[in-house]
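Removed from the display is one protein chain of the complex; every other protein chain stays in position.
What follows is chain A.
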Amino acid sequence: MSDTDQTAAPAAAAQVDPRLILAEGGVRGYLREFWRRVRGGELGSIPVVVGLIVIWAIFQSLNSGFLSPSYLTELSINIVATGMLALGIVFVLLLGEIDLSIGSVSSACAAIVAVANQTWGLSEGLSILLAVAAGLAMGLIHGFFFAKIGVPAFIVTLAGLLGWLGVSLWVLGKTGSYNLTNSNGLIDLLTNTYFEELFWGYLVAIVVAVVYFVISLRGSLARRRAGIPARSVTEVIIRSAVLAVVLLAVAVVFNQARGLPLAPLIFLAFILIAGFVLNHTSYGRKVFAVGGSIEAARRAGINVAAVRISVFAISGTMAAIGGVFYASVNRGVTQSGTGQQILMYAIAAAVIGGTSLFGGRGSAFSALLGVLVIQSIAAGMNLLGITNYAQYMVTGIVLLAAVVIDSVSRRSQKASGRA
């Protein structure tokens, strides 16, 4: 019997490279694996979550109103417009490209919503559709010039930045500003709807956590059936429980103010859809492949030009949706459009959230995390009455820090052979 054991063991061990550090089981092995990843530069969302906690702690210590339910509710609504732009830019960054036009596109589309509704007399729903279609068309134009003509994305979208800004002023015309104050209209409802009954928040939190649990468990069991490494059931339960606790905490906060707001819910839905597309469809795989190696993608039969055009189309569409939310939050549109800083905020948010500027690495959730950081800083400094110039400086420093983390983690990934 000992004979068979001895012969079987080396055969099994031979499959594994002896230089590899084998993953240990249990909590200890999990922690060790975690630490190895951190050292290898696979930081994931850790820096941004830590950063967010630090930022919240600082502002809370300076002004106890910061973490109040009503202020957090306001924050959750204010992140949506920028967040939508950031989500679009994540797709572009995954290709290793940049889209500088999204600020102007969102301004132009906000203008289109207002003018279509107020001057042309279209219904609010149709106005929104028209604006989103316009954003899509603008994105397609950028994509066409980039992918088919070969103009660098930086230049194409810089031209877009100027051109669409002009379009937005032209659309607004002499009137210059429009109010969207129809308080039962669709546009207003987007950011002014609250599910006031307490159970809505808890229901959504529980449903999301349960759905997450079921999907993870099914995935884990399917992997086990196929004989490939899988998350243990305990781990799935712990993860789902943590998610449930976080979501319930958010629900409690919302319920102490005005109830569950609709706008962040829509944003979350967009993020889930984008994350799903990126991770579970061949389209998402193509985006990552083109971001990793254009030549490899082309040799694998991927239509690189189509992927590029589609990504800029997504970016334009998300910018338009962001513009609609901006118009909704501000209950109108002025000549300053969605503001100068929304472009930088959106790009900064995506990068701060952990999407690499170098292409090929990132996630839809980085838009949520990053925009929370950016808007928390803005909101906190507004609350403290800090002037504009300091806000810009602080945001600039945060962006720089995020890019430094990105570059350094990329370097340590190279050093530990994981770039």
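Heads up, the rule we're going with is that a residue touches a chain if its C-beta (ideal position, glycine included) is under 8 Å from a C-beta of that chain, and two chains touch if they have at least 3 such contacts; residues count from 1.
Following the convention adopted for this analysis, contacts and distances are computed from a predicted model.
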**OP:** Tell me the UniProt name of the left-out chain, picking from "Aminoacyl carrier protein", "Anti-sigma regulatory factor (Ser/Thr protein kinase)", "Heme exporter protein D" or "ABC transporter ATP-binding protein".
**Re:** "ABC transporter ATP-binding protein"
Subject >> Selected from A:S70, A:N179, A:T234 or A:S293 as touching the chain missing from the view >> reply: A:S293
Subject >> Options A:L31, A:V54, A:V207 or A:A222, residue touching the unrepresented chain >> reply: A:A222
Subject >> From A:I98, A:I302, A:A320 or A:L369, residue that would touch the chain that is not displayed >> reply: A:I302
Original post:
Of the residues in chain A, which ones touch the absent chain?
Top reply: 15-17, 20, 219, 222-223, 226-229, 279-282, 285, 288-289, 291-293, 295-297, 299-302, 359-361, 413, 416-419
